[in-house]
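Quick one: the structure is below, questions incoming.
Shown here: the complex without one of its protein chains, the others still in place.
Up next, subunit A:
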Amino acid sequence: MIDARDIRKEYGGFVAVQGSSFSVDRGEVFGIIGPNGAGKTTTLKMLAGLLEPTSGSAEIAGLDTETAEMRQQLGFLPEESPLYEEMTPISYLKFFADLYDVDPDVAEERMHDTLDKLELEHRDRKLGDMSKGMKRKVAIARSLINDPDVLIYDEPASGLDPLTTNYVIEFTEQLAKEGKTIVFSAHNLFHVESICDRVVIMNEGEIVARGDLEELQAEYGHTRYHVYTTVDVPDAVQENGSYKRVVESMDAVEETRERAEANGGDVVDIRTEESSLEEVFLNVAEAGTRGTRYVEEDTE
């Protein structure tokens, strides 16, 4: 559905994105994570056709990202979505429905349906008088007014309180279940972990890791073993009547068992724990940078 081929973006001598390639299948939820300034937003804007890649190309449903046909199929939600504050949610959504050439009756039904799902009240209040969470819901409703196949969301829950954040993430999850192809970035890796099928990790304008969560865990994460014994062993903590020691290899598990038996006890349980995406991300980030982001100018 989405195909990015070696897309690169330079601003003057600064390289914001260094030749990224990836593809997203229809109905997939694709996450882009990385620290601030990693190039996530620039990548999303190139996909949305807002920025022209310095080199490389991107297509959505086989259409160049700069074409009107592609934009007709796209719903874009930028990190900040300042609205026309003198308008009401209804007039604002009607305005965009008009720009997308949506039939007025269809637009009317769709906007109320979406606002119902988002539980947005006070639809005749001016947007300038609304809270940030309410404005975000209107912005999300706007991204859906043309019933797009592809959604590109940049930090959809940015700056929202925890309750609204959970609401927005659940709503995004629901959209994914409806079959929308979603590409989104987020700082909160728990959200990415909970709804993304695949993830790329960007750092300094470059994709430094990619795959589904299992693949990332296998490559960058660790498996931890929680070994429960009937007697105390070194580095163990007492928990629910037994002793728990956390180790990171099978050799250490074997060593724990031997120590317990030497103390007259035994191992009663062994549980495994995989690394979270956050740990994977930190491990990748610690792997270091990938060189300069500045283009050397040819000078005489």
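FYI, contacts are C-beta pairs under 8 Å (C-beta built on N, C-alpha and C of every residue); 3 or more make two chains touch, one makes a residue touch a chain; residues count from 1.
FYI, contacts and distances are computed from a predicted model.
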As a check of understanding, state which of "Probable glycine cleavage system H protein", "Universal stress protein", "ABC transporter permease" or "Inner-membrane translocator" is the UniProt name of the chain not shown. "ABC transporter permease"
Which residue from A:Gly19, A:Gly39 or A:Pro78 sits in contact with the chain not drawn here? A:Pro78
Check the options A:Leu51, A:Leu120 or A:Val233 and report the residue that touches the missing chain. A:Leu51
Contact with the hidden chain (one of A:Asp6, A:Asp25 or A:Glu86): A:Glu86
Which residue numbers on subunit A touch the omitted chain? 11-12, 45, 48-52, 68-69, 71-72, 74, 76, 78, 80-84, 86-87, 91, 95-96, 98-101, 126, 142, 297-300
